[in-house]
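To start, the structure itself, in structure tokens.
The complex is shown incomplete by one protein chain, all other protein chains being positioned as in the whole.
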Amino acid sequence: MIEINAELLIGRKVCDTNGEKVGRIEEFRVTNKEKACLVEGYLVGTSALIDRLSAWTLIRPIGKALRGRMYSVYEVPWEQMDLSDPEHPKLRIPKSELRHSK
Amino acid sequence: MKKILQLALGIITSVGGFLEIGSVVTAAQAGANYGYKLLWAILLGTICLIFLVEMSGRLSAVSKHTIVDATRERFGFPFFSIVMLGIVAVAFLVLVAELGGIGLSLQILSGIGFRWWAIPVSIAVWLLMWKGTFGLIENGASLLGLVTISFAVAAVKMHPDWGSAAHGLLPTMPGDGKAKYGFMAVSILGASISPYLMYFYSSGAIEDKWDESYIPMNRIIAGFGMTFGGFLSMAVLVAAALALQPRGIDVEKFEQAALLMTPALTHWGFYLFAFSMLFACLGAALEISLAIAYFFAQGLGWSWSEDLDPSRDARFAFAYTIIILLGAIPLLFGIDPIKVTVMSMALTSATLPLAIVPFLFLMNDPIYLGKHRNGWLSNSVVAIVILISFVLAIISIPLEIIGG
Amino acid sequence: MPPKRLLVAPLVILFACKPPTPAEQMDSALSWVATARMAGDAWLRHTTPDKYTREILELCQQTLLQLGTKLLKAPVPGVDTASLDNLLTRSRGHIAQMAALVTAKNSPGFRQQLDSLISDEVLVKQFADSAESKQ
Partner (left out) sequence: MKLVRDVLDKKLTDREHCEMGRVSGLIMHAGERSQPRITHILVGGDALWMRIHPWVAALARRLAKMWGPKRDDPVRIPWSRVETVGKDVRLDVKARETGALDWEIWIAKHVIERIPGGGKEEEE
């Protein structure tokens, strides 16, 4: 059991098993029942940030216009995130096996 | 019925509270140097301000959050702290300018130098906050501020050439002295689009417990109040263009501005100017120190209300106490309030994106505003004006400094 | 955004040190002579209180003194510095006189000084224009 400051994980770079950069942690998906708050997964990537700022209504039109590669949001289930070194979060799988949540 | 009263009061207060040393000095200098040429800057700034104020009220009425609450919650503390540093630093300079304006008004009335007024003035302002309620500050000061309407009277009595005034509403570039002209335009924009007004207004909407039913009222107040206010700034510019420019008088010192209305309103001009500035700056000083204190309190989650006993929101009361006392110090050292004014106005437009860009994000946030989100019109108008003033600022401020 | 915040401090310092061009100084000289004149007119029409009038005349007087010394240090191209200097000195004299006469409530004397100030103003204007044209 290690104790981590969740707020300090925000913006940390995540690498996969081959040390390839995946993106930055932007959001935590949690479930809050029976007075317990369980972390289900971590949202990684630019559009996770946009999602956090709930700025889609502003960004989407621009994104459509620019055809930017902004839909690179990964949802990392808690089992696949290795936080043993909170400074450098790592995936337990290669990037290719991640699923896009959008 | 109650709503109609609030509506009238809201418009009156926003008119009475519109002018402050920034808008008067920048408009007077613009008129004295360039005649009607810079009217467009006031027009542009006022249009933008109408949209911004309407948005501030709408955000609070719908989401029950103030702008600062929402900024902290959406963007997180690290980003928020940057915004806070920038806004508060500039707002503090403006506060110094307003306190100086009160001191200068008292100086020309009493003949006692403004440095001597610094402490008494800041204590008086502090006492009003300490003892007063939000209603007193918002309404009382602004009602007194209605004396600034005399600027409009003066301007009209000097029979301006409406045709060329209308021409001034369209931007033009002068042959020489582009840098100075641009800098003037920037200061005017900064004086019209004053972010502290948004923070004050949105906090006011919470203090007055607004809900969605206030949205139409909010529209009208923002629209009419700010429009009339804008006319007052234009009146100052026109009066300066007629009274000072022909004589070749530039407004480097407050004493010169005091002659502004003497040709038009012979026996009252001088005193009307003095009292206009006194009340306008008093109102603004109160609003700004409140806005800064709100910024800290809301951003850091302290309890805040101007209607509570100071000890019930100790940190809030402590914040404005410190701010007002600090504001007196530069004046004690005799720093020229007019210099501070012009500089702080230019800096305001330079820091506008810091205040407005996050605000635009919030105004498009479905979680806060649901169906009351911004339309493309308000988004683009604000975005464009902010862009213009920012670019102008970034170009002309350095030029002004090195004397382009 | 940080750069903008960093702008603030230097600006405060730099603003004081911005050197005005000679032409700007001439304009400013003219502006202050004109101010003294306008204040004089206003006082004669009993529209401004004595205290304030004395104050602003003093201010004009002092500012012109500073401008005069500056103009001596950095002569304006195409302007005879000597004659300009004693023109400014003369106008300062009139303004100082006016200030004194305000205290004495001596309107006729005040008017005389004002008239000669007005004739000086015309000359200052000419200097300013020639400085402008040399720019």
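Going by the order they are written in, the chains are A, B and C; count residues from 1 in each one.
In this section, contacts are C-beta pairs under 8 Å (C-beta built on N, C-alpha and C of every residue); 3 or more make two chains touch, one makes a residue touch a chain.
Everything numeric in this text was worked out from a predicted model, so none of it was measured.
**Student:** For the chain that does not appear here, which of the shown chains does it touch in the whole complex?
**Tutor:** Looking at the complete complex, the unshown chain comes into contact with A, B.
**Student:** Where does chain B touch the missing chain, residue by residue?
**Tutor:** Listed in rising order, the touching residues are 63-65, 69, 72-73, 76-78, 80-81, 130-131, 300-303, 309-312, 314-315, 317-318, 321.
**Student:** In the full complex, which bits of chain A touch the chain not displayed? Write them out.
**Tutor:** 1-10, 26-32, 35-39, 43, 51-52, 54, 78-79, 83-84
We adopt the following convention: only the chains that are shown with their structure count from here on.
**Student:** Roughly how many whole angstrom separate the Cα centroids of chain A and chain C?
**Tutor:** Their C-alpha centroids are separated by 66 Å.
**Student:** Approximately how many whole Å separate the CA-defined centres of chain A and chain B?
**Tutor:** The computed centroid separation for chain A versus chain B comes out at 42 Å.
**Student:** State, to the nearest whole Å, the distance from the C-alpha centre of chain B to the C-alpha centre of chain C.
**Tutor:** 31
**Student:** Spell out, as numbers or ranges, the residues of chain A touching 2 or more other chains.
**Tutor:** none
**Student:** By the touch rule stated above, which residues of chain B touch at least two different other chains?
**Tutor:** none
**Student:** Which residues of chain C touch chain B in their complex?
**Tutor:** Residue list for chain C touching chain B: 1-2, 4-5, 7-8, 11-12, 14-16, 18-21, 27-28, 30-31, 34-35, 37-39, 42, 45-49, 51-52, 54-56, 59, 63, 125, 128, 135.
**Student:** Which of the residues in chain B come into contact with chain A in the complex?
**Tutor:** Against chain A, the touching part of chain B is residues 74-76, 360-361, 364-367, 373, 379.
**Student:** Chain B touches which residues of chain A in the complex?
**Tutor:** 10, 53-55, 57-58
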